[in-house]
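Only a single protein chain was left out; the remaining protein chains are all shown in position.
Chain naming follows the written order as A and B, and within any one chain the residues start at number 1.
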Amino acid sequence: MIKMVGALLRRIYSSFATNILDVPPRLLAFLLLMVLLFLPVARLDLYILRIVTIALIFAIFAASWDLLVGRAGQVSLGHALFFGIGAYLSAYLSRFHGLPLWATIPLSMLFCALVAVLLGFPCLRVKGPYLTLVTMAFPLILAVGFFALDPPFGGEGGIALTRAQRLFPMEALYPQRVAEYYLILFLLLVSAIILYKIANSKTGIVLVSILDDESASKACGINVTKYKLLAWAISAFFAGLAGCLYAHYIQATPPTTVLGLTTSFYPVIMTILGGIGTIYGPIVGAFILWSLMEFTLWVLTDFFQFIPFIANAGDELRIIVYIGIIIVFIIKWPKGISKFVVEKLDELTEKRELDERKKK
Amino acid sequence: MIENLIVFGALSGAVYALLALGFTLIYGVADVINMAHGAFYMLGAYAFSIFLMNLGYNSITNPSSFLLLTALILATIFVGFVGIIIYRLFVHPLIENPLSVLVVTIGATLILQQMILLWFGDVDMAVPKLLEGYTLLLGLKVAYHSLLSLVLSLGLIAILGIFIARSKIGGAMRAAAQDREVAMLMGINTERLYMLTMAISASLAAIAGILLNPPAASPMLREWTYPLVMSFAIVIIGGLGSIKGSLVGAFIIGYVEQAVRVFFPGMGYLQGAAALTVMVLVLVLRPRGFFGKHVEAE
Partner (left out) sequence: MPLFEVENLTKRFGGLTAVNNVSFHVDEGDIIGLIGPNGAGKTTLFNLITGFLKPDSGTVRFKGEDITRLEPHKIVNKGLARTFQVVKPFRHLPAIANVIVACLSPRASKKLEWLKSPERKALDMLELVGLSEMMFEPAENLAHGDLKRLEMARALATEPDLLLLDEPFSGLNPIETDFLTKSIQRLHLDGYTMVIVEHKLHALMKLVKKVIVLHYGEKIAEGSPKEVSHNKKVIEVYMGRVA
């Protein structure tokens, strides 16, 4: 009996060693995962927990964008559309129709996928920069619509949610936030794995073929329309998830946020920062972006206070600094930080192998 | 009612043409979707006000048109210069990758916005008109400023058109617009060309910002999103990279904006949505805008 358990453990370890320790990207992902899993255990204050949680939500959002753009080549500057629809719909259904979250969230996600397909049809012929710019329009138009229809949709603040519509309605705030954190982390993992698997499946290969050369793909007998719409639907599905989680986490659906231009821009920045087409790149990018936002705040308020200019500057200087840093990152690593790290790790592994071979 | 629409739609259409032209120019020549275009518009208006203040301008005691003109020119040059800096620092290193360029121009916009906020604080700045006073046109009260803007805009567009069509640099622009690599092989220094184009593009946006004379406390002043969104709508309707298209698109959008003001007074926020809706409708029918390159085969 003990021998069997021992053999099993050894099997698990060797599979772990070959699948995770030997493959740099997976190693990175694993390390990041460990950090994230044990974060709340470190007894962090609510403020940081909230920041990381929102970063997780945007990581899901960015990963969904990457499938659409990095793999299928449909550059969308209006991804906030699905974020917003997810947020508003789930908020609406739970607040005004009393439906439970485990029903409203999947429903909203499916609705987002449906919208993506419906909108996709007329937009199929729109290509390149035109597609990029027209996608920008949709969330902005919808935002105005929701803003105007105040009685149900809550105007500037969006739909106000009560405790009943929280992700984990508990009494004590800290445990509740921790529970929400783990739930969202879990959903991020599931979403990331699904998106990654799709991106690297045969469907993913077809999507890349559409990205590279649509005509050639058609000449291979591929129904490009079907695959494009599929990419849109899957991407919208997960973007909607992010939107729902956001709405229920912050308990509101402010249209300027959930359907805003800035929100549409976030996944773009995160993906370029982290590495386009990788699925895990945008997740890395999301964390870098969010950490930088807070890090610059901390550094400026704690370290440089003695310079009067900085002390009086307030928020603007911080934003300038962190955006500046991001731009520097993008210029320095145009292929994305995660791709750069992976390449470096690959080089190190190759060097190690070469050295070992030389020794023999 | 209708005269209101026709006259004012045309007036704003002309200045919108300047704005859109700048956007379509840098796209046509350098393949850059410049998300900072709205920021240049905003910067132009602010720079104009600052130069005026520093030149001792006061609308009551010193309403000198000479001062206004000087400030206009200074502000335009200043914004053109900012455009060059942004191009050299942010865009040029990434020029091979349009998506990265798009992202850094977003970053540049946010930085510019924060810089302005830092400098001015949360105060709404009034952008003075170039000319005071009104005249009557078709029974409507039309500001001299608006008429001057119309003339200035159309004049500038004409000059720009001739410049691009006839001059050597204009030829270089047209060459780069067609094929960047071949242009480089022909000896065109694309980096310098792009910088110049960016300067022109930014200047046009700045002038638009000054001429459109956004009233204080309007979202048009402190936000870069509205002029940016309008630029998109116009160049998409007209066709990216097409000067003729920008003109046509600008007037269409000018009229749409005015129509919203006339038929839905008090609901200013509908203007952007209306413009975008028109854009979407046009794209569905003409996937490349009215004058964009029409390609039938793959």
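By our rule, a contact is a pair of C-beta atoms (placed from the backbone, for glycine too) under 8 Å apart; a residue touches a chain by one contact, two chains touch by 3 or more.
In this text the structure is predicted, and so the values were computed from the model without any measurement.
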Residue, one of A:Ala103, A:Ile205 or A:Ile307, that touches the chain absent here: A:Ile205
Selected from A:Asn223, A:Thr301 or A:Thr349 as touching the chain missing from the view: A:Asn223
Residue numbers in chain A that touch the chain omitted from display: 202, 205-206, 208-209, 211-213, 215-224, 277
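Keep this in mind: only the chains that are shown with their structure count from here on.
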Centroid spacing, where centroids are CA-atom means, of chain A and chain B in whole angstrom: 33
Chain B contact footprint on chain A (complex, rising order): 69, 75, 77, 122-123, 125-127, 129-130, 132-134, 136-138, 140-141, 144-145, 147-148, 214-215, 218, 261, 265, 268-269, 272, 276, 313-314, 316-317, 319-320, 323-324, 326-327, 330-331, 334
Chain B residues within the chain A interface of the complex: 27, 33, 90, 93-94, 97-100, 102-104, 106-108, 110-111, 114-115, 117-118, 225, 229, 232-233, 235-236, 240, 267, 269-270, 272-273, 276-277, 279-280, 283-284, 287-289, 292, 298
